[in-house]
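Structure first, then comments.
What you see is the complex with one protein chain gone and the rest in place.
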Amino acid sequence: MKLLLTAFEPFGGEQINAALEAVNHVSVPSEIELSTLTIPTVFGAGAEMILSFARSFRPDAIIMIGQASGRPSISLERIAINLRDASMPDNVGNQPVDQPVVPSGPAAYFSTLPLKTMRAAVLSAGIPCDLSCSAGTFVCNDLMYSVLHLLAAASSPVLAGFIHVPCTPEQASLSNRKIPSMQTSDAVKGLEAAILSLCRFLDRTNSG
Amino acid sequence: MKLLLTAFEPFGGEQINAALEAVNHVSVPSEIELSTLTIPTVFGAGAEMILSFARSFRPDAIIMIGQASGRPSISLERIAINLRDASMPDNVGNQPVDQPVVPSGPAAYFSTLPLKTMRAAVLSAGIPCDLSCSAGTFVCNDLMYSVLHLLAAASSPVLAGFIHVPCTPEQASLSNRKIPSMQTSDAVKGLEAAILSLCRFLDRTNSG
Amino acid sequence: MKLLLTAFEPFGGEQINAALEAVNHVSVPSEIELSTLTIPTVFGAGAEMILSFARSFRPDAIIMIGQASGRPSISLERIAINLRDASMPDNVGNQPVDQPVVPSGPAAYFSTLPLKTMRAAVLSAGIPCDLSCSAGTFVCNDLMYSVLHLLAAASSPVLAGFIHVPCTPEQASLSNRKIPSMQTSDAVKGLEAAILSLCRFLDRTNSG
Partner (left out) sequence: MKLLLTAFEPFGGEQINAALEAVNHVSVPSEIELSTLTIPTVFGAGAEMILSFARSFRPDAIIMIGQASGRPSISLERIAINLRDASMPDNVGNQPVDQPVVPSGPAAYFSTLPLKTMRAAVLSAGIPCDLSCSAGTFVCNDLMYSVLHLLAAASSPVLAGFIHVPCTPEQASLSNRKIPSMQTSDAVKGLEAAILSLCRFLDRTNSG
């Protein structure tokens, strides 16, 4: 089993990105081959990078991870939409308003990960977890849509989806924020539980 | 330096109490003598127990710790009020409505802990922390008021106050809750930072 | 100019539906011909009813209105997704889990209403208003998706979209709810502002 995890570079003037912190600490049993990729927090920059890497690495699934300030739980995103509408600039200053991700693309793509199975596994590990119907209209949604679009265009069997993690306590303790947070070790624990349940799902599917 | 920490038994049908979990893991440098006491989650049951213990232990300060479901941060309570108004029964079935804690007592007591100093220390440790102006009207406020009342009645120089900690991720991952949480190890880290800053404050005060 | 407004019957054991209350009080200048339709709160029940009515009424636009408990503002929905996942039964006891609205349908449809123009008009009228990227996975999303799907299948030029309104103060004052609310007269004022801005948009488009 081969998995590709991605996370974004810090953005919005922050020193760290909670998702990147978590991804850097995920460890899995040796029968799972895990690669991780750090993506620039820039509209349109990540998908080709991921697909290019995937062409040589040949993962069974791609899990993109991002940080969602203000959410109290790990969020498994159900759908990515063909919309860029940024309320702040990305890391190179782009701030698209009401633009499509792919001008000729469909309105949306559903995650192809087994989300409810993964959620049950995360909750069983004692980590708060919810499904989400919106990955927003910033770079996270942009990447999720783009990757699912490229995979669909290639009729690829590779599963893919996006997971948001809360800010870290360190981020939440910065002045004047009153937001929920999740310790990196717990985000890691949740992601590992999600990954293991995904791998069991893939095993069953492949042998079925 | 001697400190007394207290926490409540689990209540409201829960298996654990986040504050008790945290208190059980707090550790401090050897020059601080720390005792901990577990208090029944029952109106009126804890204060005499604490004061009785304190008469032999002779702490410099008493920090009572409780669990506050729904809060995202460690909350340093500023004030306890002379009111019992329970929206659910305590652990022996008491559910007082609009009763005073102490019939002849004053309306409220302020915490005598150096709260802003402690908050700064908790935040510096990277743990979200806020001041709070209400410890509610359940057993937490009841205990805080009672202990401050008994100390005041005895003209005791012992400092005392109450700190609320969020639920743990395990508690928040139980079905249908969408509440913020804090890992026990982070609650512990925050409490330890608060305790150390309190001890430095006491040192300065005593030598001043 | 002809507009069709729809609202749902009360659901979830409630006596009223905030959206239905509002729709019943909307009034517009006489140059706009307005029809309203009340839809059963049942998966799959409303779209054909709306399209059938629309075939004779021939509206320029269809605005579906629903109630969103817990939201503080009028929400203009950007997108409907091909998913039914109900956390409670509809008014005839259906509670589909992870079912598509239309088995062969695309993942989603964007609202075809000029949402940012409408939002600006609602805000100018002094009524809180936001865009939303999720109409949920209950009957509201189901209806929005179905109507947009049927219109798309017919290559219809009719614009269509969905607007959520908050609960009324009466609903919010029922015991134990601590949710934001909006007076029906304000929901009406907001909807009227949205309708007028839509009609001006259609006028410009038609004459352009």
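First chain written, first letter: the chains are A, B and C, and each begins at residue 1.
The working rule: a contact is a pair of C-beta atoms (placed from the backbone, for glycine too) under 8 Å apart; a residue touches a chain by one contact, two chains touch by 3 or more.
Computed from a prediction, not measured in an experiment: that's the story for all the values here.
Enquirer: So there's a chain missing from this view; which of the remaining chains does it actually touch?
Expert: B, C
Enquirer: Of the residues C:A108, C:L159, C:M182 or C:C199, which one touches the chain left out of the display?
Expert: C:M182
Enquirer: Would you mind spotting which of C:T6, C:T41 or C:S73 touches the chain that isn't drawn?
Expert: From the options C:T6, C:T41 or C:S73, the contact with the absent chain belongs to C:S73.
Enquirer: Any idea which of C:M49, C:V158, C:A172 or C:L196 touches the chain not displayed?
Expert: Of all options in C:M49, C:V158, C:A172 or C:L196, contact with the hidden chain holds for C:A172.
Enquirer: Considering the whole complex, not just the chains shown, which residues of subunit B touch the missing one?
Expert: Residues in contact with the chain left out: 78-79, 81-83, 98, 106-110, 116, 133-134, 136-137.
Enquirer: If the missing chain were put back, which residues of subunit C would it touch?
Expert: 72-73, 122-123, 125-130, 168-170, 172-173, 175, 177-183, 185-186
Simple rule for what comes next: only the chains that are shown with their structure count from here on.
Enquirer: May I ask you to sort the chain touch graph into line, ring, star, complete or other?
Expert: Looks like a simple chain-to-chain line, open at both ends.
Enquirer: Can you tell me which chain pair comes out on top for contact count?
Expert: After tallying contacts for each pair, the winner is A-B.
Enquirer: Central chain, going by Cα centroids?
Expert: Of all chains shown, the one whose C-alpha centre lies nearest the global C-alpha mean is A.
Enquirer: Please work out the Cα centroid separation of subunit A and subunit B, and write it as a whole number of Å.
Expert: Computed from C-alpha means, the inter-chain centre distance equals 38 Å.
Enquirer: Could you give the separation in Å between the centres of subunit A and subunit C, each centre being the mean of its C-alpha atoms?
Expert: 31
Enquirer: For subunit A, which residues are shared contacts with two or more other chains?
Expert: none
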